[in-house]
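Everything on this sheet refers to the single structure shown next.
Only one protein chain is missing; all other protein chains are in place.
This part shows chain A:
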Amino acid sequence: MKLKVLLNRHSDYSGPLVAVGWSTSEEVFFCSDEHVLLKWNLSNKETGKVCEFKNDVRPTGFHAFSKAQTSNKKVGLEQILLTCADGKFLLLGRNGRFEKSVTAHDGAILAGLWNHDGTGFLTAGQDGNLKTWSPSGLLRATILQGGLPVLSAAWGPDSNQILYTQGKSLIIKSLVPNSKPTKWKAHDGLILKVSWSSVNSLIVSGGEDCKYKIWDVYGRQMFSSVVQDYPVMSLAWSSNGEVFAVGFHNAIRLCDKAGWSHYFEKREVGSIYNISWATDGTQLAGACANGDMLVAQIIQRRVEWLNYEAVTISRKVIRFKDATQDVPEKLEFSERVVCMSLNYGYLIVITLSHCQIYRVDHLNTPFAFQLKEGSVSLILQANRNFLLVEKSVISIYSYDGRLVATPKWPNVQNEQLNSANISLSPETVAVRDHTDEKMIHLLEIGSTTAGAPLLHSVEVTDLALNQAGSLTDRHLAFIDKNRDLFLASVTAKGNVSYKVDKLGLMVESILWNSDVNMLCGIQDTTLTVWYFPAVLFIDPRLLRRTVVMKDAGEFGRNPRLESFIRGHIGVRRYDGALVFSAVTPFISMLHSHAATGSWDDALRLCRIAADDTVWACLATMAVHARQLNVAEEAYAAIDQADKVFFLQYVKSIPNQTVQLSEMTLLSGNSQEAEAILLQNGFVFRAVLMNIQIYNWNRALELGSKHKNHLELVLWFRGQYLKSFDKEETNGAFLKYNLEDYEITDEKIKQLMAIEFDKERKSV
């Protein structure tokens, strides 16, 4: 990723520029120290004057909020907040029309910012006060009074928290009254600028100690830069939260969200006082001390998939290369390329108002359609369809450009969606709720009624749907605030709730393979691959044996999972290097054999691989597919004698339903096993099963409900107590006087024989 820097200046005004903001995606406003608001139109490269202020107005900054700022509709700024050196702020309407002037602080106002939804703004100044205001400029609250000057402030992602600086410390204060602020010492020098991303919730700060640092919302340091040549003058997160820009004296730097630097350029422009990103996150503007207007466009963005690679070599041209062929192709567009995605054999290019779909092996005939709003912030791809997140609408399209669905959820804010909180699979979408972060919405594409939301006990931070197989194989993996990884089945039948089980601890991030259902994750200090996560619902005791862990030490702090295609996991290291790590190819092959039902091939493969984890995977896959013979051999190969005996016992059961129930029991799900039996009228088996797992109360309940099995339960209970030489203490059993029943060993044996006989006859 690189920046292409363009400079321009107004012929009449050469004084320092103090602030900058985007009016539309093609027009930038610059606020000059010479009492004037200037503009630069990028499409015709002309500079002009928006409005002039009175001579006593000495601006320190401005921030504009616009409600419906989309790139294909040219809606200008709605309201401009201009802060001044004499403690006043001015509210200006569109095109700089003067509306209101309010004295807010003693001394200069150093920060003035609209919140994310435009329902208010904050001002902070040299007097150490921080105040919030209504859009019309009426005082709402004084958040902070007195103390050190507040040099910079930022709104939290949900506009309910404010981050501000005080000397060398950063402080997060919630707007909820009487809440305790979080405060930490962040820099060795005065902190000059902060920025808080609403997408990834990360904070970046920079100060006079010539460093910039990244923090999470709890004040944990995620990254600290080396000492730069000059103090950090300005900072800004891009709107998609992927990168941020840092302005210095005569220099600008583009950094990844992990902190490492993408690009650095020195220009003789003086200090860059202020940086502002355009809403689509592809270009930024800077206000320079020598009066230069700076606009930088991101070029050389790169996406790759297998042997294909697409790079934006300029604003409107993509170079597409197939590594197996020599000549790269150039794709030219009439509009600026906003974002692109390459996966599953399709390249999706989003320009300002259109979406183009290219098949990698057939570039000549792309499908194209017009976007609804034209401000795509996220593209998600699955093998049959893809999802676009626009400003206020989420749409799912097929690869021939047909609109498949436009899912809607009540509490989902599109600006805050990123790849961690929304996930797409071929037929399902999962998204986390925004007001209740414990809730996950699941939707089957094409079905009109949304499924019941999945409710977790703790806030969910990351979620991902697996990609391979059909709806029955669909699982949702999610990580909660405690960094526990859970796996949930996506299909909830009727009123049966989702099956959810814990898969791992201390998991930082996860990624499903795009071809088979295996999952990789960064877990504590290891890179963990779950070869067959569904084992959790089939035979959870084998979970550990189907997992491979690799040391993640070489990745450093906070590694990021980039891709998991075929057998290769791409991990982005702390310093931005992409490190590939391979998983054994047998697993993919095993998955495909299992999917096609070629169990003989699967067995042969396992014998060649001679690897316990592969055998363990086969064992669970076979159990899942009720391939008892295959499962038996696989279990034998990994020394699970008890399972082998159990499978042999299951095989000896003549009745299919009972077999099914016993297999369910293998996965540890006794309730479901019992339900299967009861639904099919095998009460005797159900009672027996409960007795076998010492679930006496349930056995008695069933036994007393179906009178003829009561004696059976009481007899087994008696035997059990006798063998442990114990007195009856269970209240439920004490109700029954054994004297009332004539229970003899012969009678019970007879009873059981009759039942088994009945069962055999029913086949």
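Note that in this section contacts are C-beta pairs under 8 Å (C-beta built on N, C-alpha and C of every residue); 3 or more make two chains touch, one makes a residue touch a chain; residues count from 1.
Here is the rule we use: contacts and distances are computed from a predicted model.
Considering only "Methyltransferase small domain-containing protein", "Large ribosomal subunit protein mL43", "cAMP-dependent protein kinase" or "Intraflagellar transport 20", the record for the omitted chain gives "Intraflagellar transport 20", by its UniProt protein name. Annotation: of A:138, A:368 or A:608, A:608 touches the absent chain (contact as defined above). Residue in contact with the omitted chain (choice from A:22, A:155, A:244 or A:263): A:263. From the set A:227, A:327 or A:582, the residue in touch with the chain omitted from the display is A:582, counting the whole complex.
Within the complete assembly, residues 229, 251, 260-261, 263-264, 266, 568, 573, 575-582, 584-585, 608 of chain A touch the chain that is not shown.
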